[in-house]
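For reference, the structure discussed in these notes is given below.
One protein chain omitted, others in place.
Entry: chain A
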Amino acid sequence: MPLVWQEARITAAVPETPRVRRLTLAVGWGKPFRAGQHVDVRLTAPDGHQAQRSYSIASSPTRPETIDLLIERLADGEVSGFFADVAEPGDVIELRGPIGGAFVWDPAEGGPLLLVGGGSGVVPLLSMLRHRAEGAPDVPALLLTSARTPDDVIAREELMRRDAEEPNFQLRLVLTRVPGGRRIDADTVRAALAALGTPAHTFVCGSNPFVSAASDLLVEAGLPARTIRTERFGG
């Protein structure tokens, strides 16, 4: 089915962390989306100059009429800067999707599910976690996520609440820019695998360097490469 450009209205825009803004968009999907998919947005200047970028959907597929995007402001970013500073509720954005058929998880695929996200790379994983909580709460899942400081953890309250309340979900936070901070390393990976058991599906998402490093660690820890799926945001 062709992916057509549609107009989507921003219904809310709120700060998620100091560097990430959450935008809620009312979309008119022709078909439902799957957790892990993304949309393309297109912005047009008055002289016709256009910019397109991809953004993962953070919200659960069970609520398909509106989607949440979590957009991190990058220094000098052409599109992320617009979403950080200019976009407001009521604005209409051109968008098409859902896109992507490989980095997706459906409850029917089961688990255990290992989710590894660096920075805004947690966004598509959030959609999977939200979907799992509603549709397959028995599937064991562990989210290993890396952020600079506690304030930079996207959806921190929600993740901590899930960790406290959901019997089969575990959260592992790795903070890089705090005293004694660290990055995801062989020890963190080993501990996560020991806590979860061998995952049937592993999803790794974030910047290029993050995904390269994390997926190499997972392969070194013995996970078969074909059980690991990756999504790279660039940078």
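Operating definition for what follows: a residue touches a chain if its C-beta (ideal position, glycine included) is under 8 Å from a C-beta of that chain, and two chains touch if they have at least 3 such contacts; residues count from 1.
The criterion applied here is as follows: contacts and distances are computed from a predicted model.
A chain of this complex does not appear here, and its UniProt-recorded name among "Sulfite oxidase-like oxidoreductase", "Bifunctional enzyme NodQ", "ABC ribose transporter, periplasmic solute-binding protein" or "Succinate dehydrogenase subunit C" is "Sulfite oxidase-like oxidoreductase". Residue in contact with the omitted chain (choice from A:Glu7, A:Glu109 or A:Asp185): A:Glu7.
Among A:Val14, A:Ala75 or A:Ala102, only A:Ala102 touches the chain left out of the display. Remark: the residues of chain A touching the chain excluded from display are 1-3, 7, 42-46, 49-54, 78, 82, 86-87, 91-94, 99-102, 208, 211-212, 215-216, 218-219, 225-226, 228-230, 232, 234-235.
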